[in-house]
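Note that one protein chain of the assembly has been removed; the remaining protein chains are unaltered in position.
By letter and in written order, the chains are A, B and C; residue numbering begins at 1 in each of them.
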Amino acid sequence: MTDLLLAARNVTKQFPGVLANDDVSVELKPGRILALLGENGAGKSTLVNVLFGMYRPDGGQIIIKDEVVDLRGPDDAISRGIGMVHQHFQLVPPMRVVENIVLGAEPTKRGLVDLDEARLRVVELSTKYGLEVDPDALVEDLPVGMQQRVEILKALYRNADVLILDEPTGVLTPQEADHLLRVLRGLTETGVGIVFITHKLREVLAIADDIVVLREGRVVGTTTPDQATESGLAEMMVGRSVVLRVEKQAAQPGDVVLQVDDLKVNDDRGQLAVDGVSLQVRAGEIVGVAGVEGNGQRELVEAITGLRHASSGAMAIGGKPLTNSSTRQIAANGVGHIPEDREKHGIIAAYSLAENSVLNRYHRTPFSSRGIMHREVIYEHAQSVVEEFDVRTPSVTVAASSLSGGNKQKLIVGREFSENIKLLVAAQPTRGIDIGAIEFIHRRIVEQRDKGAAVLLVSAELDEILSLADRVAVLYDGKLVDVLDANVATRERVGLLMAGITD
Amino acid sequence: MKARQRQLLWIAVVLIVVLACSFYSANGPQTTAVLAGTVRAATLLTLGALCGMIGERSGVVNIGIEGQFLMSAFFAFTVTSITGSLFMGAMAGIATGLTMGWMLAAMAVGLKVDQIIAGTVLNIGALGLTSFFYDGSRSLGVGKYTNIDLGSLADLPLVGTVFFSRPPITYLTMVLLVVVHVALFRSVWGMRTRAIGEHPGAADTVGIDVLRLRYINVTLAGGFAGLGGSYLALEAVGTFSRGMSGGRGFLALAVMIFGRRSPFGAYAAALFFGFTTALQNHFQLNSVFDIPPQFVGMLPFVVTIIVVALSGLMGSMRDPAALGQTYEKG
Amino acid sequence: MSRSTLRSVAVPLAAVILGLLIGALLIVSQGASPVTAYSSLIQGGLGDGDALLRTLQKATPLIFGGLAVAFAFKAGLFNIGGQGQLLVGAVFAAAVGFGVDGLPTFIHLPAALIAGALAGAIWGGIAGALKATTGAHEVIVTIMLNFVAGNLTDWLSANPWKDNSGNNIVARTPLVEDSATIPTLGAVPVGFLLAVITAIGCWMILERSTYGFEVRSVGQNRNAAHYAGIKVGWTMASTMAVAGTLAALGGAVESLGVDGRFEAGVNVGLGFEGITIALLARANPLGVIPAALLVGLMEAGASRMQFKAGVAPELIDVIQALILFFVAAPMIVRWLLRMRQGDSEQLRLGAGWGNS
Partner (left out) sequence: SSDDGGGVSGGYTIGLVTDTGKVDDKSFNQSAWEGAQNGAGNILGATASYIETEESKDYANNIQLFLDDGAKIIVTVGFGLGGATIEAAQANPDVLFIGVDQWQNEALPNLVGLMFPEANAGFMAGALAGMLTETNIVGAVLGTDLVPPVVFFKEGWENGARYTNPEVQTISTYHPGGLDVAFGDPEWGATTARQALDQGADIIFGAGGATGNGALIEVAGEAGALCVGVDQDQWFTVPEAHPCLVTSAMKLINIGVAHLIAEAYAGTMEGGNYFGEVGLAPFHDFDGVVTSEMRSTLEEVMAGLADGSINPMP
């Protein structure tokens, strides 16, 4: 039995202007789970990409199974038994599950891909590890949790004995996340070693054997779950103490701001995704929408914000009927929207921060008048957003694509909060960002509430809902199964509702 | 939706067969002429579409098909004229196509030149070079490829002439259709090709060398356009003349998109286009309508626009996600 | 001149020189003299007032055609329809130009230009509107519309709008009235000035106006544009209409300022050259001007080059392809010049292709 499954020895990786990994050493032994922690941009993804052969290190060594190796590419790593589940899924959406799993290592028969054989092996693997998938489903039709199973199966199919997972739980529901952790535990019993990146300290403490914390490219601490606490880890990551619980006063609900009546909305494929939802959000309260992803949250938010057409029902903001109005009309009625998918909807990557800071209000004074943009005004506006919302950037003229995920999110939040809003629709506002930034954004959301805005918060993160919401609405299969007051909304109770169990 | 499409397809096929038979019984020679013209006009478009399709499936736009046709036709013609061998000429055409494909790959994949620019370079360069070097005193000398009858099949009424009495490159094209279909949708190569066109990053992480595969595919695809050029000079026309591709490379691009980037789809689209062309000739030859040729001539184009718009309404098709983008590793 | 301007000029300049050098090899291969060929080329394009006039005349429709492609690129649309748009612009401008008389210039000339522009707006707008409403790929539709426009304008000039005077047997319209003729100031055609102003206007619209912001947003990220409240479909349709207008103005200026009429077959290929120009200009509306001047110069001098040096004018096409190649692959030029690699100078247009 090998002693060291995988290790980095003094690995250094330089990007233009950034030392992403600085003399980093980590070790993984068979049957163990190594958790990598660190704030956004700390160098976690870079490190695992180096270990997987995606990047070549500028210095240091990689050791796989007690042997110093020189990885020329991912195929090198794969052939040595390393499997990786990337932060952004590396799946081909219009292809089948089975095709995705065998891609690059296809079984063949008479020169053609032997899909029957592949299907057999996929079914075999998925029953063995409790990762059920429909091998013939198109990946684009699958919810994220399923897609992740496909990713893991992809690695297992290649007989990986090292599994690297970059933020695998970021998009999962608590149940899915728990299931994943159990699967991972099960895998270690067969001798597989796992590298696990996450921003969720609870998960780290629950599952890791070893914990390594990175900051600014360097290892700043190595510990184990029994010696660590959540707040200790958080402080190690960020370099200062972090308030993990959201401090907030009791809500002072006012008039109804958002009124949704019997709304029905179809998804991209024309299936009914929101099935007769009725909901009210009052000024000065936060209503959290909990639910397993794919139960209609996205369509609900998109219908409310005008991105999607509702097939029936009604929606009003501040008493004004706005069903199926344009995004612009809705925004003009005081609605701020932090979209779920920031890369897709929230920013234009090639635009400067300045242009992004007025993305949905460039047409209004003072940013433009009579069809002419006022560049100085926009520039100053962007400066103030950057300062107030602590967006880390060299200047507001650089392209938004150069920002880290957390900073992109802060830019969007800053943009949406830069005007007085009556209603804030925040979808997955902290997905994939680090504790420090989460704390910041949470504080800002509560601030908006206290200024009298109505907040509709949609999150797959149950903890986020429970700590922010004054009322919790649970969506299941497109229907609103219940609305609970915060004081009775426990993890267990909401979790059961999310699974569709109403009694 | 899939089932509905299949249903529509069958209805269309049955309708076509019924119509063809009834027209045939009304006027045999004219019906045969129109349908034979249809199949004939489809060959070049299909070859161009196959070339474009393999590129686009791999994520590389090829708007240089026109130039690839023209250059290959030029060399197919010149080599035949020198060697006196149609086969050598056809090979030269294919080799030229491969070379043009390689040049496109070298620019668009290797040098990461914008794909549309790379294709445009091929188009202008081919038009310029072939016109510059064309020697009007040359001729093919040996006569062009002639029809080969497939035994007694060729004697069948209607289909005999339409499908079974054809010159060699036309038969080859029909074979290639099947080959490309199987390769694209069933083979390892095809699966990887589709993957690099949709999500090169995903392909990269499972160890597929995206740039290398694109390089190979774009080069290979050029071979189809090269065969198209050989077809043009050696089978369709039997000589070379300046600019003889006449925009058909662009039409092939349209046919490929219209055929949803699948070989049989493209063939159906090419047949459809060929049919409108043959029909328009039919109208003129037989003075069916007394309207100016300029209006009859619009028929294929107007009908194509209408059909493309309608089929868009029926369910829009999606381009490969990574189409047109240069892939940067990491 | 600042270092950075110097650097931004260095690559295109070197590309031109490299293109000409390789072209010289072809000339030698034909047994002719590159020095004679190129000096007569330049003389034919710049040698005297007439030569300059022809260079500017040739550059004019190229500027419009280049803008028609570049503008659409900004919205992520590939307008291969410049040829058709130019033709309808040319024929409708001519129709108003000869069909109405007794109007003062300041009404007649703008009216003729607007007629051409409108025709182009419709021609481009059809492709845009179909794209927006049915998802029909603009590449297919614009290719088809080119053929339709060719036939339509041929027919118009051979039938209802044919010049039936005197000994004309050609498919062409009568000469446009003087009041609809675009004048020439010395060696500078006013149409050229119009083209330059239009290019600057396009740049201003794209970079400084809210409409330009909408166009660029749609080109960069349609989903985000939708989120931002931009009407994506309308923006695509209107962008194609603008692009059509631009190409059509090129045709209108040809009819009203260069040819004096519309004649079938006379404006062939002009619209397609817009693609080259836009690419040479890296889709920058201001860059379209020098790109068009360069190509215009070569085309104006080509006859003289054949006359003096016996070099077939097709050489110009080859040189254009080479220049385009070197401009688009700057690393080659940079390597030759031992220049440092710029960060993101590589031009990216193709990204707009795959997002229907």
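Here is the rule we use: contacts are C-beta pairs under 8 Å (C-beta built on N, C-alpha and C of every residue); 3 or more make two chains touch, one makes a residue touch a chain.
Here the structure is a predicted model, which is why all the values come from computation and not from measurement.
Participant: Who does the absent chain touch among those shown?
Facilitator: Taking every chain of the complex into account, the missing one touches B, C.
Participant: Of the residues listed, B:52, B:119, B:259 or B:297, which one is in contact with the missing chain?
Facilitator: B:297
Participant: Just name the one of C:124, C:250, C:274 or C:313 that touches the chain not displayed here.
Facilitator: C:313
Participant: Which residue, C:54, C:137, C:222 or C:282, contacts the hidden chain when the whole complex is considered?
Facilitator: C:54
Participant: Over the whole complex, note the residues of chain B touching the chain we left out.
Facilitator: 29-30, 32-34, 36-37, 40-41, 44, 131, 134-137, 139-141, 143-144, 146-147, 161, 232, 236-239, 241-244, 246-248, 277-278, 280-282, 284-286, 292-294, 296-297, 299
Participant: What residues on chain C make contact with the chain left out of this view?
Facilitator: 50, 54, 57-58, 147, 150-151, 153-154, 158, 166-167, 169-171, 258-259, 263-266, 268-269, 299, 302-304, 306-313
Please note the rule applied: only the chains that are shown with their structure count from here on.
Participant: Using the average of all C-alpha atoms in each chain as its centre, how far is it in Å between chain B and chain C?
Facilitator: Comparing mean C-alpha positions, chain C is 29 Å from chain B.
Participant: Could you put a whole-Å number on the gap between the CA centroids of chain A and chain C?
Facilitator: 47
Participant: Of all residues in chain C, which touch chain A in the complex?
Facilitator: Touching chain A: residues 208-211, 213, 216-217, 220-221, 223-229, 231 of chain C.
Participant: Taking the touch rule as given, give the residues of chain B at its contact with chain A in the complex, in rising order.
Facilitator: Interface residues on the chain B side: 182, 186-188, 190-192, 194-195, 198-199, 201-209, 318, 321, 330.
Participant: Residues of chain B touching chain C in their complex?
Facilitator: Answer in residue numbers: 59, 61, 107, 111-118, 120-122, 124-125, 127-129, 131-132, 247, 250-251, 253-254, 257-258, 292, 294-295, 297-298, 300-302, 304-305, 308-310, 312-313, 316-326.
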